[in-house]
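In this view, the complex is presented without one of its protein chains, the others remaining in place.
Then we have subunit A:
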Amino acid sequence: MKIELQCPMPQLDFEVITLGHGSGGILTNKLLESGVFKLLSNDLLDEKHDGAVFNASGKMAFSTDSYVISPIFFPGGNIGELAVNGTVNDLSMCGAIPAYLSLSFIIEEGLSMKDFWQILVSIKFACERAGVQIVTGDTKVVEKGKGDKIFINTSGIGTVHPKAEIHIKRLEVGDKIIVSGNIATHGMAIMSVREGLEFESTILSDTCPLNHTIKSLLDEFGTDIHLLRDPTRGGVATVLNEIARDSKTGINIHQKAIPVIEEVASACELLGLDPLYVANEGVFLAIVKADIADSFLHSLKKLDFGKDAAIIGEVVAEHQGQVILTSKIGGKRVVNMLVGEQLPRIC
């Protein structure tokens, strides 16, 4: 999102965030009044109480996530919008309609006000795009060297869609596995700007809010959607392994069906990474009843962020707990969970 020009930064008498901004005193107030509250204003946040008080009824979903990404600005986004989209998407995967978010900053002293402002503006626009509100939050500042520029935690709450029945136990043999878009773009966008590794590319992070897309699909297909997951850290391979393990079913996937944009595939090849293990931020996996798979795919392709969706595999009765991939050339192999970080090969 291009956002820099739309919200001019307020005139403040400080250029960087200092320990004082987390003290709770005048500096904290100045930062909040002229920054956070002003930008993110809504009825609940404007109460400025210790927490948000609101009515809720029915089945709710609640999720939290912390964002420690480095670098904080990356091709296609920044830590702010990532923090909003991430929690919005986690709630969506529960079949919920995200409504309210909390927002906490842990800032390392020395972060420039300009950077902080840009992050805040991104948060504002990400909230508007997803249709959610920040209703409570917190700001802490730690000494130089005790953090890494800025960490953000968001928690979110939302009502579960009346037709949603998302649960691992609902998996059935024959169910189809659908991926909503090209995989591995977020991870490779970050890799391309990692210190010591910079390579020229036009790969942009796929960070986006998936809630509107998920809502439309739930409206249309309801309980025929058995499971939704977003393959963030650890990528598609890790999530599918978790699903196979927890559901005690087997999973088959087909390499040639898995959508990866060419530039991402080339970059992965060059760095010795497997796109199946690379992080995504704007992609989800849906496991759906076999007989609706084609119409589900057809609908998804017309929705936001779904045009590259594909059916990549199915749930099977054999090899319980394991994910098996049929390679492009027809060979088969087990796709395991990674032990640690995916490390580059050396020759």
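Quick note on the criterion: contacts are C-beta pairs under 8 Å (C-beta built on N, C-alpha and C of every residue); 3 or more make two chains touch, one makes a residue touch a chain; residues count from 1.
Note that in this section contacts and distances are computed from a predicted model.
A.B. asks: Identify the UniProt protein name of the omitted chain, choosing among "Putative aldouronate transport system permease protein", "Sarcosine oxidase subunit beta", "Hydrogenase formation protein HypD" or "BFD-like [2Fe-2S] binding domain-containing protein".
C.D. replies: So, among "Putative aldouronate transport system permease protein", "Sarcosine oxidase subunit beta", "Hydrogenase formation protein HypD" or "BFD-like [2Fe-2S] binding domain-containing protein", the name matching the hidden chain's UniProt entry is "Hydrogenase formation protein HypD".
A.B. asks: I'm checking contacts with the chain that's been left out. Which of A:8, A:58, A:145 or A:331 qualifies?
C.D. replies: The single option touching the absent chain is A:331.
A.B. asks: In the full complex, which residues of subunit A touch the absent chain?
C.D. replies: 196-197, 256, 262, 265-266, 269, 271-272, 324-336, 339-340, 343-347
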